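To start, I am sharing the structure in question, which I have written as structure tokens.
Removed from the display is one protein chain of the complex; every other protein chain stays in position.
When the chains are written out, they are named A and B in that same order, and each has its own residue count from 1.
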Amino acid sequence: MAEENKPDEQEDENISPWQQIIDNPFLLLFICVAMPTVFYTLWGVMEVATIPTAPY
Amino acid sequence: MAQFRQCPDTGLFFHKEAENLMKANAVAGVVCLLIAGVLALLVVLTRWPAVHLLPADAFYMVLTAHGICALIFWVIFFEMAILYFAGSTLLRSRLATPRWAWAGFVLMIVGAVMTLAAVFAGKSSVMMTSYVPMRAEPSFYLGLVIFAVGALIGCFVYLGTLVVAKNEKTYEGSVPLVTFGATVACVIAIFTIASGAEILIPTYLWSIGYISHIDPAMYRVIWWALGHSSQQINVAAHVAVWYLIAGVIFGARPMSEKVSRAAYLLYIFFLQLASAHHLMTDPGISSEWKIFNTSYAMYLAVLASMIHGLTVPGAIEVAQRKKGLTNGSFEWLRKAPWGNPVFSSMFISLVGFGFLGGISGVVMGTEQISIIIHNTIYVPGHFHATVVIGTTMAWMGLTYLLIPVLFRRKMILPQAAKLQPYIFGLGMSLVAVFHMAAGTLGVARRHWDMGFAGNPLGFEYPATAYLLMGIAGIGGVIAVAGGALFIAIAVGSLVFGEKLQKEAGLLQSFGFPLADSAYTNEKPARLPMAPAEAVEADHGEAGFEAPGTFILAMVLLVSFVIYYFINWKYLSEVWGLS
Partner (left out) sequence: MTSFMPPAQKNWWAVPVGRQEIVWIAIALVWCLIMFFMMPFWHMYGDQNISNEGYRVTPIKYQAKVNEMIEKYKVREVGAMKTPVVAPPDGGDIYLMARLWSWYPMLELKKDVTYRLHLTSIDWNHGFSLQPVNINLQVVPGYEFVLNITPNKAGEYTIVCNEYCGIMHHTMLGKIWVKE
């Protein structure tokens, strides 16, 4: 078993960070929630919240 | 002890609990599709000016129910079945916490019934969007929240299953591309449901008088993080179904795992920003926000869809060429199994989604072009191309695939099934195209009477608009007929189809477990990596593996460019606005 595992671990080190992101569903979940929450929702809510009161 | 059975025809392994959940969710989805289809017929026959069937109050009630039933219930029930299939069956893993999955399913049923009951009681005709301060019955919002909680549980069961599969080493290497696509759909669903909770829970509290005010502009921003993203779940999931069907029917392998998965990664980063599409003509929001979000940060999610648009048919072409179909650019396509409803549904879904839904969606989502399209019937035209031709037809193709594999029944009416995708695809294409055309003439969506009966001021749309709406009405009737045929075949097969396994009785078709004799306690062998591809002679041309697909892709691009600039031309002719 130990011998079998060894090449696996070595290969893991060569795996591109992009593949590591893609292979990690919880990281994907984080990105998928964070991106639109920041750029769409929070920024959008700020836009609406900062609309001034009519000057009259 | 997890029990499995292996499908003798396909070699797929089904975990007993997961199998029952898939069946139950798929059947619930088809029931919702049936309801949505009946309601669709009523909508169609009312908006067809020469028929104008329902009175106004019934029309708005039916339209509200149709939208919710089709756009939320049907697709999400079916998506749950897909998640369990992609997580458990494709990975040869037991499903994590099946009891939680059943609890989620029950919540989804309860929520769906509650919301539909509220709508049919007549006091919640607020459309799917339920923009405040128009008010629905509290149970309308509460039902949606309960449904969403159920779906959220399903998503976490799926993620848990990925963890189980990895820990128990049920597969080697990375997950299959189809499972990865399902993961993308799942994480998008989680964002979607969180946004839904953010807005529907306060709205529920407002409807029972606990909160005094919901800001209408704020509501629109957050509601669309739910409303648009829910359709992005569909995109991620139906692209996965395209890849699956290409793999099953043709033995196609993705042209490049890297390209397909990177395209999905772009969806994860950028796809949901497009919720902004709906707010292009809203007051007070800056153009910076609008441009950045509506374009998915420089159209990077559109790039991803254009990539899938090449690699899905490209994978089919490569597989076909390997079988010797190498004459000319399109022999591979001509000799595809057009009589197999699994393939024809999938291919119509792919082409319709790209040419009709995709192009129109990007064009109308352009900040300024939205001025000449917002809230016209162009919008339903667009999303019937994406969600019905794209998603629903992909689900139909998958259903045809699953009837023998999952339900262990032989499909009934095979000759009618051959025609069904063409009938439905044709009808729905007419609906999409002619609604879009009528929209360019200004016909309003969600509108009972394009003749404005009862208003003394008088206004008439051009006669052409009536003609276009009439043709769309005919298309709608054809589509409903095609949809009815699908349901007759699907449900009929579950009830009357020849049993492929003696245990597959009537109750078993609707989620009850097969008899124990069908299962073994033996754990399936670990899912191996795909066999490495032997280095073969290049079947393509000029270093292009799939030259025919490249030509098709260029046709798409040219149509896209022309249509895009035609709309800028239309825009440049309207009143100056600044």
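In this text, contacts are C-beta pairs under 8 Å (C-beta built on N, C-alpha and C of every residue); 3 or more make two chains touch, one makes a residue touch a chain.
Because the structure is predicted, anything quoted here is derived from the model rather than measured.
J.: Specify the residue from the set B:Ala96, B:Ala185 or B:Ala553 that touches the hidden chain.
T.: B:Ala553
J.: Can you say which of B:Ile307, B:Met346, B:Val480 or B:Ala518 touches the chain missing from this structure?
T.: Of the listed residues, the one touching the omitted chain is B:Ile307.
J.: Give the residue, chosen from B:Leu53, B:Met127, B:Val163 or B:Leu413, that touches the chain omitted from the document.
T.: Of all options in B:Leu53, B:Met127, B:Val163 or B:Leu413, contact with the hidden chain holds for B:Met127.
J.: For chain B, enumerate the residues touching the unshown chain of the complex.
T.: Residues of chain B in touch with the missing chain: 56-57, 60, 90, 127, 131, 133-134, 171-179, 215-217, 220, 243-244, 246-248, 251-259, 279-287, 290-291, 295, 298-300, 302-303, 306-307, 310-311, 314-315, 362, 366-368, 370-376, 440-442, 444-449, 452-457, 459, 461-462, 527-533, 540, 543-547, 550, 553, 557, 560-561, 564, 568, 571-572, 574-578.
J.: Which positions on chain A touch the chain that was left off?
T.: 11, 14-16, 18-19, 22, 51-56
The rule is simple: only the chains that are shown with their structure count from here on.
J.: In whole angstrom, how far does the Cα centroid of chain A sit from the Cα centroid of chain B?
T.: 24
J.: Please output the residues of chain A touching chain B within their complex, sorted ascending.
T.: 18-19, 21-23, 25-26, 28-29, 31-33, 35-37, 39-41, 43-45, 47-49, 51
J.: Which of the residues in chain B come into contact with chain A in the complex?
T.: 159, 162, 174-175, 180, 183-184, 186-188, 190-191, 194-195, 198, 215, 217-218, 221-222, 225, 229, 261-262, 264-265, 268-270, 272-273, 275-276, 279, 283-286, 289, 292-293, 297
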